[in-house]
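Every protein chain of the complex appears in place save one, which is left out.
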Amino acid sequence: MLNTLGNLLSLTTFGESHGLAYGGIINNFPAGLAVDFEKVQYELDRRKPGQSAIVTQRKESDTVQFLSGIFEGKTTGTPIGFIIENENQKSKDYDHIAKSYRPSHADFTYDQKYGLRDYRGGGKSSARETMNWVVAGALAKQFLSDIEINAYVSSVGEIFCEKPYQALDFSKTESNEVRCPDAETAEKMIEKIKEIKKEGNTIGGTITCVIKNVPVGIGEPVFSKLQAELGKAMLNINAAKGFEYGSGFCGAKMTGKEHNDLFNEDFTTKSNLSGGIQGGISNGMDIYFRVAFKPIATILRPQESVDKDGNPVIVEGKGRHDPCVLPRAVPVVESLAAFVLADLFLINKTRNINNF
Amino acid sequence: MLNTLGNLLSLTTFGESHGLAYGGIINNFPAGLAVDFEKVQYELDRRKPGQSAIVTQRKESDTVQFLSGIFEGKTTGTPIGFIIENENQKSKDYDHIAKSYRPSHADFTYDQKYGLRDYRGGGKSSARETMNWVVAGALAKQFLSDIEINAYVSSVGEIFCEKPYQALDFSKTESNEVRCPDAETAEKMIEKIKEIKKEGNTIGGTITCVIKNVPVGIGEPVFSKLQAELGKAMLNINAAKGFEYGSGFCGAKMTGKEHNDLFNEDFTTKSNLSGGIQGGISNGMDIYFRVAFKPIATILRPQESVDKDGNPVIVEGKGRHDPCVLPRAVPVVESLAAFVLADLFLINKTRNINNF
Amino acid sequence: MLNTLGNLLSLTTFGESHGLAYGGIINNFPAGLAVDFEKVQYELDRRKPGQSAIVTQRKESDTVQFLSGIFEGKTTGTPIGFIIENENQKSKDYDHIAKSYRPSHADFTYDQKYGLRDYRGGGKSSARETMNWVVAGALAKQFLSDIEINAYVSSVGEIFCEKPYQALDFSKTESNEVRCPDAETAEKMIEKIKEIKKEGNTIGGTITCVIKNVPVGIGEPVFSKLQAELGKAMLNINAAKGFEYGSGFCGAKMTGKEHNDLFNEDFTTKSNLSGGIQGGISNGMDIYFRVAFKPIATILRPQESVDKDGNPVIVEGKGRHDPCVLPRAVPVVESLAAFVLADLFLINKTRNINNF
Partner (left out) sequence: MLNTLGNLLSLTTFGESHGLAYGGIINNFPAGLAVDFEKVQYELDRRKPGQSAIVTQRKESDTVQFLSGIFEGKTTGTPIGFIIENENQKSKDYDHIAKSYRPSHADFTYDQKYGLRDYRGGGKSSARETMNWVVAGALAKQFLSDIEINAYVSSVGEIFCEKPYQALDFSKTESNEVRCPDAETAEKMIEKIKEIKKEGNTIGGTITCVIKNVPVGIGEPVFSKLQAELGKAMLNINAAKGFEYGSGFCGAKMTGKEHNDLFNEDFTTKSNLSGGIQGGISNGMDIYFRVAFKPIATILRPQESVDKDGNPVIVEGKGRHDPCVLPRAVPVVESLAAFVLADLFLINKTRNINNF
């Protein structure tokens, strides 16, 4: 359904950057889950602004309030409504763009599509929307308690985490500001981001996500293959420019003989270039994928642009902005992955007559 | 909706490789289009086996028959049903895999998910399904007659078409067997595929797709952004491992200053690293994206594998298979792009009160 | 989804009265059901024309052919495609309405909505479409093998089956042409229909449907309550004018003291004015509902009407038509009920964390 995430388990959301609140409705969440509210807020805190020196200094508490669907601490199977109030709105910071179009932002396309736009803070096109996704994903994670989902920053600009994910200790991801579990690489990334920030510039990068313990059978060919649903979710993240899973774009350079994953006698595979998915369905091996993020378009430097009438103007980012979206996007990637998996996990329960 | 392509304009399909027929239903296609049936069959012919020396020699006419929704040559607005009969089924070629699992195929995952599978020719997991998509896409192309959609093979293994798409003449794409509009590169690619074929091996590659003349405003944030819908469709193609649009994974290495697309006074942009999409909505510039394909898993050489009970077996591709999926995937990529665009194009018509 | 029946289990269909074929795709049907093909054809035969003296004498075999989704007699969990070819098309019978609008038919509305229409035999608006529904419902019935679904003709014109359903023996429904299990009433109904037929007239009536053994818990408030999904399905049947369940319109005359169903200690209820549904969810008691059908609009007598330009014309039903839709609609009502229940039954499996 248009503007809804998920096929059975579903998330519908609302909110603009400088409106009164964000929020959403999670539908068809199974009844009976004892919700750990602190864990939900923990995920929001990982995403929120102002948490470290390398992210925007905007201050928001980003506190979620559940309004329905939970009774005496447990999900009731009815729609889970929630809101997150906006607090720290400096709408005046945006007066200068009411009639101007910032380069590589959605100002122009929103105006053209809808005929008007809430320009304050980017309005609907702001990445504050991803808060809603984190709330839904945090509940999905709790439902899928046996599945481990770990995302991390795998590159910032030209600095790559060269170690394969198998060599990383994900318990270290939260130990540094940039959320790269390899301490040495993390340090370089942080340094790079600080340098970029000083220039009033921004920088892109990639996030890798690894999912362990997914049971065999998750994914719905032909039009809701697991990789397609994961890819769609990730490509909806603001600033995402690409998605690859398993061998990805590297696999496109290989031959079949090199690329095929041979089976062991327990149906695990000797290699895993497939990335844990065969024919759109999980095969029990680790699922891993990578998302590319462009540098944030708002830079704190004057840029030539145009106004609504096509007249030349100079726009300059004001206010408090992220020099690099990556660290805060890590929980967003994990949340979307959790939600997509939970949706397909529920559906899979109905796919075989033996379950009835 | 699960197992449906599209949000308003929709395609539902059926068919297995060695079943009686493939087919589909296109719903909510606008009434009044005079269908050019030859153009539909032309697109199917671009996809069909046996068309050249570098694709599978399996012979199928792949003739589409429309059963409803078209009257006196025009679409009636009612569901368009169609079938494509299977003809050249050599099911015996597949007896050896009835109880064995081929490496990097979906045999194991289908068996686990559904408890049984039609193993003949890969059953539902066969890429013959993409015929259905080509039929739907061919109609979508005719509806979007002002929009130009051109896909081409941009790499085979390590051989890349180095020229930017702007330097290519798409009228040349069909002039060679591999569907790369650059003659020199095409020759190298064909040579490479022939060499790989001789070894009984297969090889991966990428397809680039360029879409011109898309009006501003197509795409539905927040969960049906144009790139997300395109990416989902492409990632559902058998063998697809990755999707990127605009600057893609390269953009992740850049800074905001380098990456931002500055406006001209007519609202075109000086550069187009955005790939024609801002905030999930088309901005009128060329849309371009790239899809990565792994090498086909069926190689004509013995491989170690396991049977249903986990016993070691040797499997060896028999029959007639593609050494490289790329040339035949070109019309599939174009078709999916056309269908996704047509769906979002219809929806966009309803997004502004001024249209009513 | 528009033009789709069902939320998870879904049916998409195509076909026009005088096109090449009808057909459909059943998606998300559970894998592993051993299909009884004769039972499917049996249901189609109950619906087909020419089966008795009181229905249309048009001859069609209405034979269904399954094209996919079933392997070695069992459903595979993949889309089930089927077609039913049209055979006995006398399109010339309809030349007279190519440019005229029959009273109380959909000729005018289709023309206005779509700008053109396949006028032969009513095109898409023909009740032959309900064949598709019977195929899907026949499979749903087999999936829900413990649930008994019995519809019957409960009134024809002013002739009512006065006995409550509890006093009827449903094994007698097929013992007469009109499908009313009460022999005495059936005789009167048949006589009435024959009389009406002789006049070239048609007559309306009602069908009652009783569903036993539905487990507690089926139905999805707030927007997919069981009665709402049943009602929607029934109101899509050609000629249906009303739907009521449980006490229905009679219940609207009662007081709460009279109407409330008191519980027994085993949670059955002493009365069942609720019709087996509380709050949109089945409560384990018999579900029963009634559907009103108007008299068929095609009468074999001259009627004043207008052509496309508003000029007066005389139209007169030619060919072979039903004097009363009721007997052939009985399997349609049962089929839709079965499909709706199967869909909600699948979904209910995912509503409680204890099922995982």
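So that you can tell them apart, the chains are marked A, B and C in the order they are listed, and the count of residues begins at 1 in each.
In the analysis below, a residue touches a chain if its C-beta (ideal position, glycine included) is under 8 Å from a C-beta of that chain, and two chains touch if they have at least 3 such contacts.
From a predicted model like this one, the values you see are computed outputs, not experimental measurements.
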Sole residue of C:Y114, C:Y152 or C:F345 that reaches the chain not shown, by the stated touch rule: C:Y114
Among B:T12, B:N28, B:S305 or B:S335, the residue in touch with the chain that has been omitted: B:N28
Contacting the left-out chain in the complete assembly, out of C:M1, C:V35, C:I70 or C:C209: C:M1
Interface with the undisplayed chain - residues on subunit B: 1, 8, 28, 30-33, 75, 77-79, 143, 221-222, 345-347, 349-356
Sites on subunit A contacted by the missing partner chain, in the whole complex: 1-4, 8, 10, 12-16, 19-25, 27-28, 31-32, 65, 67-69, 71-72, 74, 76-81, 83, 113-118, 123-124
Residues of subunit C in contact with the chain not shown: 1-5, 7-8, 13, 101, 103-106, 108-110, 112-115, 124-125, 129, 155, 157-158, 196, 201-206, 216-217, 219-225, 227-229, 231-233, 235-236, 238, 240-249, 251-267, 269, 273-275, 278-283, 292-299, 301, 303-306, 310-312, 347-348, 351-352, 354
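The rule we apply is simple: only the chains that are shown with their structure count from here on.
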Length of the line joining the C-alpha centres of subunit B and subunit C, rounded to whole Å: 39
Separation of mean Cα positions, subunit B and subunit A [Å, integer]: 26
CA centroid of subunit A to CA centroid of subunit C, Å: 46
Shared-contact residues (touching 2 or more other chains) in subunit C: 1, 8, 28, 31-32, 77-79
